[in-house]
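Missing here: one protein chain of the complex. Every other protein chain is in place.
Labels A and B are assigned to the chains in the order they are written; within every chain, residues are numbered from 1.
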Amino acid sequence: MGVTEAYREGRDLVVERPAVWLLVLATLYLAVDLAGKLAGVTLTVGGTQLVGGDLAVSTFGRFMKDGLIVGLVVGLAGVGLSMTYSILNFANFAHGDYLTTGAFSGWLAAYVTAFVTLNANVPFGEIFLLNEPALVSIVSTPLAVVVGVVVSAVVTIGSVLLLDRIVYRPMRDKGGISLLIASLGVALALRYVIVIVFSTNTRGLTRTSGVPALDIPAIDGVVPLDAHEVTLVLFAVGLMLGVHLLLQRTKLGKAMRAMADNKDLAQVTGIPTERVVRATWIIGGGLAGVAGFLIVLERGTLNFNLGFRLLLLIFAGVILGGIGSVYGAMGGGIIIGVVSRLSLVWIPSDFARVAAFLVMIVVLLYRPEGLFGGVTTA
Amino acid sequence: MSGDGQPADAEPAATAGPAEANIPDDADVDVEDIDPEAADSSVEEDAKTVPAGLPLRVQNLRKQFGGITAVDGASFEVEEGSLTGLIGPNGAGKSTTFNCITGVHQADGGTVLFQGEDITGRKPHEIANRGLVRTFQIARELEAMTVLENLMLAPRGQVGERMLHSILPGLRGDVVAQETELRDRVWETLEFFEIDHLAEEYAGNLSGGQRKLLELARALMVEPDMLLLDEPFAGVNPSLEEKLLDRIHDLREQGYTFLLVEHDMDLIMENCEHVIVMHQGKVLAEGSAEDIRNNDQVIDAYLGDEI
Partner (left out) sequence: MSRVWNAVPDFFKQSDLRMVGGLLLLVYVVYALVNGFFAIVNNAGAVNAVVNSLASITFLMAVYAMMALALNLHWGYTGLFNIGIAGFMAVGVYASAILVAPPSGSPPGLGLPVPVAIVGGVLIAAIIGGIAALPALQLEADYLAIVTVGFSEIIRLTLQASHFAGTVQNPSASGYNVVSIFGVEFGTGGGQGITTISNSPMEFLFEGESGPTVLGQAVYPAADAIGIPEPVVLDLAYAFFLLLVVVSLYYVLLLRIGNSPFGRVLKAIREDDLVARSLGKDTRGFKIKVFMVGCGLMGLGGILWQGSFGFVNPNTFRPILTFYIFTALIVGGAGSNTGSVVGGAVFAAFLFEGPKLAARLIDAVAQLLFGGLPAPNNFYAAVVTLNPIAWLGYLVENVASLKFVFLGAVIVYLMQNRSDGLLGDRKEIASSVDLSQRPERPSAAADGGEPSDTAPSQGGEGS
């Protein structure tokens, strides 16, 4: 109203907005550029190409599909990370290795199932160590895939609860940084227990031949979608819906949302917090385990670094969606997945992860509450 | 506290300026009835003309948290060398007012003038460096630092805060010399507050009352012109409270200006020559302890809310 008020608003605009405005402009530019590229229109000013170029619609479609698939996995895994962040108050750097745990245990189960159902003539040791290449596919061994999903969830939940019991529970009263550091220790120990069992080899696990693919027609070509990708999407979307129902319809879910919003409040109002904590680990761990299993189904390959390499992307998704928000984690994960793949339109693949991390840092700096601005867990 | 036994030195400040006249004796709600636009422009002019008699002037201060309006157009002034009390029921917006004055929060509207200069929206360290220093409602001692370190931290203009001075062999001599001087002052201050026996304790090991003493001592080490104390007696046992009060009176006599938040009416009435009452983010009344005691609105506010 007064002079100072106007001055202050002006200063806010200059100090805080320019970065945001620049970002908005940059995003806008990229959108226009993308549209131009897709339409094959080029705008050239004074010899430099301003926007546009050439990008096949089907290539774009493939980027989008890959991005959505990675994004679903990142989003699924992000639910647990986000919940532990808000309910247990720490950034769990071991979360990526929960994915690895799920992947190895799930694929072990899937391999054993496939071994039994296919009556394969292979030494069991090769099955156990996942050394027999390309044994499983959703077509030839659908049961193995289903068993794998279930086992990945169960084993990961078991490991996560055990780790909570011996590592995190004795530290409930400690600060977030102590827990964060402890989680770095957990991450390392867990990862290398897996290495001791399964070695550092990268193995190919899924059969690619004979897996039917749907060719979705795009204007100038097709976007193939194979049965493994469809399986991944079905499981991921189904689980996300399940989490939604759990949070909205059950008493436990409501308690969890309340606690994520305000732990102290939840404690005084008498929600049994240890029960909520356990539920958090169960849901978060289970989803992480399944996410680990599913990404391997789609990629076909597995090694011990799988989860750790995804961890920063998962963090990025969670931060993008707003820490503490379950739906934000899902949405943020999908956006991060799409960003990391769509960035290939402009930058070489070496920098896809760089782009995702940059988005994460920028969001932390300018919109720490997340893109969807949610304080709420709902 | 008992109603009598008013400390001898609580007589009106010797330097009481004529600025009193600006405020209607029976300051009621009309403070916030002033048209904001008019208030702002008059402030600008006053800033130049008002003599140094009013180090702190707050005009139309406003602060919202989401839907809550914590401070709702509060205006008041603090007189040079006075011990002014700011009272009000819990949630009246006193701490938020302090936070806006000292730059911890950005006010949503209004002006804060310190010694004639507009300090609205300045950063906390800039305000402290101008000589306006505050303590916190919940004592914020630096727990893993000793009492001595806490006090040594505060003084302004330490050459050793420049990193090169502290590192380079030729320049470190200056740092040592200055720190030796400061150390003497720190010990004097500790003795003044009678916490010298705690000098080498970690601040985190102090009792609640000792922390309050430490905070005040630390604030003094900045050599401020004016101190804002947010509930310095909360959680302090009676004998320490007495001591703290004595110190405040001693310091006031040396020329310090105090603005003291307290929600214990009696304590303020006995010790402050000028009292400001806040309620629901507004200044409800202002005047001498006697005026306030007889103000119906104040009584309503207090009886209506709590106590």
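Following the convention adopted for this analysis, a contact is a pair of C-beta atoms (placed from the backbone, for glycine too) under 8 Å apart; a residue touches a chain by one contact, two chains touch by 3 or more.
Keep in mind it's a predicted model, so treat the numbers as computed, not measured.
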### Task
Kindly state which of the options A:26, A:134 or A:197 is in contact with the chain not pictured.
A:197
### Summary
Among B:53, B:116 or B:160, contact with the omitted chain is made only by B:160
### Task
Identify the residues of chain B touching the omitted chain, counting contacts across the whole complex.
102, 104, 123-125, 128-129, 133-134, 136, 140-146, 148-149, 152-154, 156, 158-163, 165-167, 172, 175-176, 179-180, 183-189, 191-192, 194, 196-197, 199-200, 218-223, 250-251, 253-256
### Summary
Interface residues of chain A toward the undisplayed chain are 90-91, 124-125, 128-129, 167, 170-171, 174, 176-182, 184-193, 195-199, 312, 315-316, 319, 348, 350-351, 353-354, 357-358, 360-361, 364-365, 368
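Criterion: only the chains that are shown with their structure count from here on.
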### Task
State, to the nearest whole Å, the distance from the C-alpha centre of chain A to the C-alpha centre of chain B.
50
